[in-house]
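For this depiction, one protein chain was excluded, whereas all remaining protein chains were kept in their positions.
Presenting chain A:
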């Protein structure tokens, strides 16, 4: 394998692990914001329990999003120096804005949210989570604008072999960025909804005591999952309109044309497989969601054990679908790293040995941590809302100090 191949493997590995955690983060935030809003408005314990239960899963999940994000951020500078040399100023601009404008605030308000339980006024505490939600979605916008530039470079001019921004508005209005956002944001909501519904289904089968918490959660999960799946499906197909013009090779790889002229720069033909998995998953998810609609009424779903079991086993499928989506989008861009501007083969500068060392190091670290974190999430999810990690004071956990008896 060459240095480029190894660097691509490292990128694919870290990007996908990062993506799996970040998509869940994006999917859960609005749901938790709704739960906490209802708690602040009604003051009812069930909404507090829901906020804390899903909130702790969200926070634990968030950690891996951060650490894999660190590797992602510095990987560009380490391995893909060609991208910086040719288009650093353009590609890097939305990433710089992402860190300064969005992520900085997101992490800070998340810190305030985690450690402000019970000490901040309820409304202020809720406001900090709204800010987390808004900045999380702003982050997604900036990142997809950067990615959109790689897919379909616009708003720039080449001067002295280097790309310079000429039109920041065009960079942000790039159809490859806007179209991807319209597809990905509902996909994140779909995934978040399906995870919430699947875990709730497990609890509805196993723990009749917490039916109130999990029936409410299940309903939110089903509705959001269905709406998300439908929109993802619709906006996914809508992307083909401009892809046919911008990246004909990608379209030809996922839906081979019969008897047409051979397309230049065609990515590998196996892309049809992830595309078809993703597309069929979207279709079946919509059917499942529609089938579930009547069960939203009263407590009809509670005794439907087979249905609940199916929903729990459904949880991994949206994750598979988003990875397939990543493959179609990113592998489908090959052999270009910046479409039509810079070939992937010309974009790395490290030696094979250096990339191999960094792949071994970060590959082990990232995969090991991801598996560990999923195990932790599973334990926390199964533990239910009885003993929660979020919003506990030190005194609540520490044994009371032994006071010597006064004689």
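Heads up, the rule we're going with is that a contact is a pair of C-beta atoms (placed from the backbone, for glycine too) under 8 Å apart; a residue touches a chain by one contact, two chains touch by 3 or more; residues count from 1.
In the analysis below, contacts and distances are computed from a predicted model.
Novice: Leaving aside the chains on screen, match the unshown one to its UniProt name from "NADH-quinone oxidoreductase subunit J", "Nickel import system permease protein NikB", "Cytochrome bd terminal oxidase subunit II" or "Carbohydrate ABC transporter membrane protein 1 (CUT1 family)".
Specialist: "Cytochrome bd terminal oxidase subunit II"
Novice: Looking beyond the chains shown, say which of A:107, A:141, A:331 or A:345 touches the absent one.
Specialist: Of the listed residues, the one touching the omitted chain is A:107.
Novice: Among A:6, A:24, A:46 or A:97, single out the residue that touches the unshown chain.
Specialist: A:97
Novice: Which residue among A:115, A:237 or A:313 touches the omitted chain?
Specialist: Only one listed residue reaches the unshown chain, and that is A:115.
Novice: What is the set of chain A residues that contact the non-displayed chain in the whole complex?
Specialist: Output for chain A: 59-60, 63-64, 66-67, 69-71, 73-74, 76-79, 81, 84-85, 88-89, 92-101, 103-105, 107-112, 114-120, 164-165, 168, 349-350, 354, 357-358, 361-362, 365-366, 369, 372-373, 376, 379-380, 389-395, 397-399.
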